[in-house]
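Dropping a structure here in structure tokens format, bear with me for questions.
Every protein chain but one is kept in place in this view of the complex.
Up next is chain A:
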Amino acid sequence: MSRAEDRQARASTRNGWLLSVPALLLLLFAASGPLVIVIVYSFLTPGQYGNVVWGFSPDGWIGVLFTRDIFDDTLGLADAHLTIFWRSVKLSLETTVLTFLAGFPTAWFIATRPPKARALWLFLITIPFWTNLLIRTFAINEVLRSEGLMNTVLMKLGLISAPIQVMYTDTAVLIGMAYVYLPLMVLPLFAAIDRFDMKLLEAGYDLYASRWQVLRHVILPIVKPGIVAGSILVFVPSLGAYVTPRVLGGGKNMMIGNFIELQFTQGRNWPLGAALSLLLLIVVMVALLVYVRAANKGSNPHG
């Protein structure tokens, strides 16, 4: 490289950095700033009426897993917390599986329509996004509650004699979350299936694969990036879900999002709330890393 070229290259690198300064500043203040505040708060002492007192205390983090006995001050495992964590993870996984089972045929159906109809179907799928989450959740409530649509229809049909109690159970939360997050699964799946070369189906059948074998050995491996993306898009917000478990699970069947909120309101334990938020963040990041790595194992890095 000549000296002039060298200088030019360095100048353009410098300009590149200069140009990205606003973005970097924004990232620093908008993303890292709040995170730092949350980290700092998780190590402070809770105030009497909420907020924090400036003084170091590990209690926020200890409180994630343990409770202090009010009489003798000994630490015991907090079963209630573990139950909430477990319910959150379990419901999020179930939501992911449920949205996949419903979303895959949906995405396949849309991707195999003629181009014009396809746009319409995609539009219909995204319509719920335009509505407030709270309203959509109350709509599900309207369907599931004892005098709601589902029970009325089932009773009219004579399939059940008394209403099924679905509201305020984990099932209600699961149904609600699957409904709310379904588009997040369908869209990446659609994008992957849309790229799928349908000739490969014929090749599969031609080479003696049955329908199931074609699904398992041809379609699923090839659309896997879409499955991975959809699963992440559904699992992550499910784990932190707040509105849906609140409305459909009642106050009783809390998920971690509701539990965090509780610490900042009635619980008046901001450090614990901050520690729980960070825990959620860490769990999500670790889960993503493990999942993405497992999903990529053995698959083509160039494909």
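The rule is simple: contacts are C-beta pairs under 8 Å (C-beta built on N, C-alpha and C of every residue); 3 or more make two chains touch, one makes a residue touch a chain; residues count from 1.
Definition applied: contacts and distances are computed from a predicted model.
One chain of this complex is left out of the view, and of "Isoquinoline 1-oxidoreductase beta subunit", "Probable septum site-determining protein MinC", "Spermidine/putrescine import ATP-binding protein PotA" or "cysteine desulfurase", the protein name its UniProt record gives is "Spermidine/putrescine import ATP-binding protein PotA". Among A:A30, A:V53 or A:L207, the one in contact with the hidden chain is A:L207. For the chain left out of this panel, the touching residue among A:P34, A:P58 or A:P221 is A:P221.
Hidden from this view is one chain, which touches chain A at 197, 199-200, 202-210, 213, 217-218, 221-222, 299-300, 302-303.
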